[in-house]
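Only a single protein chain was left out; the remaining protein chains are all shown in position.
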Amino acid sequence: MREQLRVGVFGASGYTGVELVQLLCSHPAVRVVFATSNAHTNQSVPGTDLHYIPSEAADLSTVDVVFLALPHKASAQYARLAVDAGVKVVDLSADLRLEDPTVYELWYGPHPHPELLPVPYGLPEIHRDRLRGAAVVAAPGCYATATLLGLYPLLQSNGLELTAPIIADAKSGVSGAGRTPTERTHFVEVYGNLTPYNTGRSHRHIAEIEQEINRFGPYGTPLIFTPHLLPVDRGLMVSLYVTPSYNMSVDKVHNLYCNVYADEPLVRVLPPGENATLRHAVRTNTCVISVQPVTDQMVYITSVIDNLRKGASSQAVQCFNLMMGLPETMGLL
Amino acid sequence: MREQLRVGVFGASGYTGVELVQLLCSHPAVRVVFATSNAHTNQSVPGTDLHYIPSEAADLSTVDVVFLALPHKASAQYARLAVDAGVKVVDLSADLRLEDPTVYELWYGPHPHPELLPVPYGLPEIHRDRLRGAAVVAAPGCYATATLLGLYPLLQSNGLELTAPIIADAKSGVSGAGRTPTERTHFVEVYGNLTPYNTGRSHRHIAEIEQEINRFGPYGTPLIFTPHLLPVDRGLMVSLYVTPSYNMSVDKVHNLYCNVYADEPLVRVLPPGENATLRHAVRTNTCVISVQPVTDQMVYITSVIDNLRKGASSQAVQCFNLMMGLPETMGLL
Amino acid sequence: MREQLRVGVFGASGYTGVELVQLLCSHPAVRVVFATSNAHTNQSVPGTDLHYIPSEAADLSTVDVVFLALPHKASAQYARLAVDAGVKVVDLSADLRLEDPTVYELWYGPHPHPELLPVPYGLPEIHRDRLRGAAVVAAPGCYATATLLGLYPLLQSNGLELTAPIIADAKSGVSGAGRTPTERTHFVEVYGNLTPYNTGRSHRHIAEIEQEINRFGPYGTPLIFTPHLLPVDRGLMVSLYVTPSYNMSVDKVHNLYCNVYADEPLVRVLPPGENATLRHAVRTNTCVISVQPVTDQMVYITSVIDNLRKGASSQAVQCFNLMMGLPETMGLL
Partner (left out) sequence: MREQLRVGVFGASGYTGVELVQLLCSHPAVRVVFATSNAHTNQSVPGTDLHYIPSEAADLSTVDVVFLALPHKASAQYARLAVDAGVKVVDLSADLRLEDPTVYELWYGPHPHPELLPVPYGLPEIHRDRLRGAAVVAAPGCYATATLLGLYPLLQSNGLELTAPIIADAKSGVSGAGRTPTERTHFVEVYGNLTPYNTGRSHRHIAEIEQEINRFGPYGTPLIFTPHLLPVDRGLMVSLYVTPSYNMSVDKVHNLYCNVYADEPLVRVLPPGENATLRHAVRTNTCVISVQPVTDQMVYITSVIDNLRKGASSQAVQCFNLMMGLPETMGLL
């Protein structure tokens, strides 16, 4: 029988943290040694046999890998401690996603541990080779995951008109806003409503999305990214309006997507004529993409994920599998 | 032209308070002089031209009547001040509902101003005569309103078997839990869920419901009242399972309800065979009731209201109209 | 006392029809003589004292005006009959919206009565002068209303870059799909879901939107319009990504919108920094618009309406008021 890897999860009581612990508990090569929550110490982790311990009580010498589902800034602190203790790190916060600490500072303030940067950006479909065997990985944000997977085939083939805008009209369920109760997440405020927020290039995920887009070429216009809060608990859709170069036909774009993702176990491209809906992805570990015509010049690409899974917890496990040399989809199919 | 009555609303930023100010602003005999909210000072009252002022800035000498949509305990303090200033009071909190301060103390702790008690209980369909011209009125709780209107025709005709249980399975939308964000009102916790709460005779509205029931006779068994949180924003249903005395047939019970409520402008009894649904009452000022058979001995009565209207704000206005000698439904039809 | 205008409503049992009859019943200058529904004959019209009659039983000689909330094709037939009987017509179907019957034919098939065309397009904010005293008016589609009001200030000031795309990412509540039960409107299919539909320039409202846009100039790129089905009952949002000409700043665009709509009673432009949400417009007769920056070149405009009100019934009443020389907002404020 396979020896099990020992993992710990910091910040395990948020919506992402709970989902992550549940996935890890059913992962055949993992034993979860601890799950921390200072606010829920001694309570049981929903759907598991574990109980929360305070983060101070977590002993890094007992684990091979830690997952950090902590607020930014706090996350970098624990990443530093783990690295020093020789423990591998999957960080689900924003702290390690931006390779340039000066860019980080623009969006989040001074970086607590810039010496940790850069680390591989944990989007396996783009950075698989860098993730294999890595000691520290930054799991992407939920909006970034859906947006980048929706753009990647065009990006990597140099298929986007560089001077045309990339427009991402994004919609997310409320669990993306976290578990802390706020006026914005009150049932009565969300019910029957649809709310744009962080409009005008103010959403922090723009930084990581542009970092990744700009690996592929000198895009002349900034990303247009507008998130909306949907009255559902989970699921995330990004509606992309993009201009392929050379007036590439929508059929060619669709073929391109099918080819690029043909061997991807966790990305699914729908047949022509079928639109991706939230339900295609909710409670799955898969990103589902449709490619549709809109005009002769533009195409409409819909990319949907479960924000707590492929947008957070299951993608972190996918990264973990690559880091540890395990089959990439172990525990995820 | 009619001279307008000057009113002030304390605690006007909660869900009930906003609804109340909106009703009062469209009331033809009312001018709203102030609406207080310490947390939202200077912000506009949604759907109106008013702006919130802090409660300290509210001048009782400028109004004829105040509505108190404050937390209990705080409400009694302002009721005291208003009475001393010769201002009439409609209190929407629990502070003045229980005539006996020792009963109040069991549920809420020591009463801040027992000398104000008793005041008329503001359920016009039961206490209309006491409300006419009253200086201080206690508007009932939302669950109490639906439950009591669902029972009243049987109670007033001595038509309930005194030794049989009265079972009230109640369901309320989330606005009944108030505007303060809590884990219980987080969208993700409520969505797709149905939650019993305050079971086992622990809900405070039981006190006022039993006070009113016991006016009509020596009921031998305590009320069984179980509230559930519904995944909707507003609306409240009480499902009553009761045993009429003398094996009164369901047809007779239905006739009784039709007769008792025949002239009530804000209670509607549905025809036999039609069930009251939440939607019958939501965004109306009416209580809608259906009477259906279940066995030879029991009947099933459904009583629905909008918890923010007939369960709170519009009933407060109905009381106000009676207090001031105005037509009872002015501003409500 | 004012003499009341006698109106009839054909097709009064759909979601729009019911809303329309309710508005008309509370309109101070209107008496509703009949409301037709072949499927619900003799049943009462919800929220009113009327009962449905079959359309065959409706006597055109008893009314001054008819509202047609019928399926397209059927609507034109009744419009023909009404015109022949000297009765004024507000048509809520698509039959009279397109001035050119050959364009109609592309989207809907052969026009049953092309001789009725053209009639004024019933968007008062754009065509008010043509609507005054008109005998026949075509009330716009819900998506068209929100899209056109969201674009109009830029269109009428020649403020849009003619060669840049106009992108409309639209979201509608389910009542927009009509009352007939289908798999697409089944609760279980919609709940927790978000579904793009009629993508790729296949939605019929594109025809009328482009007809109106093209009044203002030779737009070089076709409209990109993608509707999505939202898991709510009512409300409609159009998210517009547009490129002002001359790199007009977002502040100037915002000022433009404020100026153009300054005297419009049923359009509200939000202050800078505030986003329009579904809730701003639901259960109101108003279109609410926000203007926000996204990049140096583009602006993000959000236009929201209640699809059953400003998107259908209340706009029909607004047109009616103009046709009959009544105050434009009578019965609507």
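Per-chain numbering from 1; labels A, B and C assigned in written order.
Keep in mind that, in the parts below, a residue touches a chain if its C-beta (ideal position, glycine included) is under 8 Å from a C-beta of that chain, and two chains touch if they have at least 3 such contacts.
Being a predicted model, the structure only gives us computed values, none of them experimental.
Among B:Met298, B:Ala312 or B:Leu326, only B:Met298 touches the chain left out of the display.
Residue in contact with the omitted chain (choice from C:Val65, C:Leu116, C:Leu131 or C:Val232): C:Val232.
Of the options B:Thr62, B:Asn193, B:Asn214 or B:Asn259, the residue whose C-beta touches the omitted chain is B:Asn193. Among the residues B:Val103, B:Ile224 or B:Met330, only B:Ile224 touches the chain that is left out of the figure. Those residues of chain C that touch the chain absent from the view are 15, 174-175, 179, 181-183, 185-192, 231-234.
Mapped onto chain B, the footprint of the missing chain covers residues 165, 167, 169, 171, 192-197, 199-201, 221-222, 224, 226, 228, 230-233, 235, 237, 239, 241, 275-279, 282, 290, 292-295, 297-298, 300, 302.
Convention: only the chains that are shown with their structure count from here on.
Innermost chain of the displayed assembly, by C-alpha centre distance to the whole-protein C-alpha centre, is C.
Computed centre separation for the pair chain A/chain B is 47 angstrom, with centres defined by C-alpha atoms. Chain C has its Cα centroid 39 Å from the Cα centroid of chain B.
Shared interface positions of chain A, defined as residues touching 2 or more other chains, are 192, 231-233.
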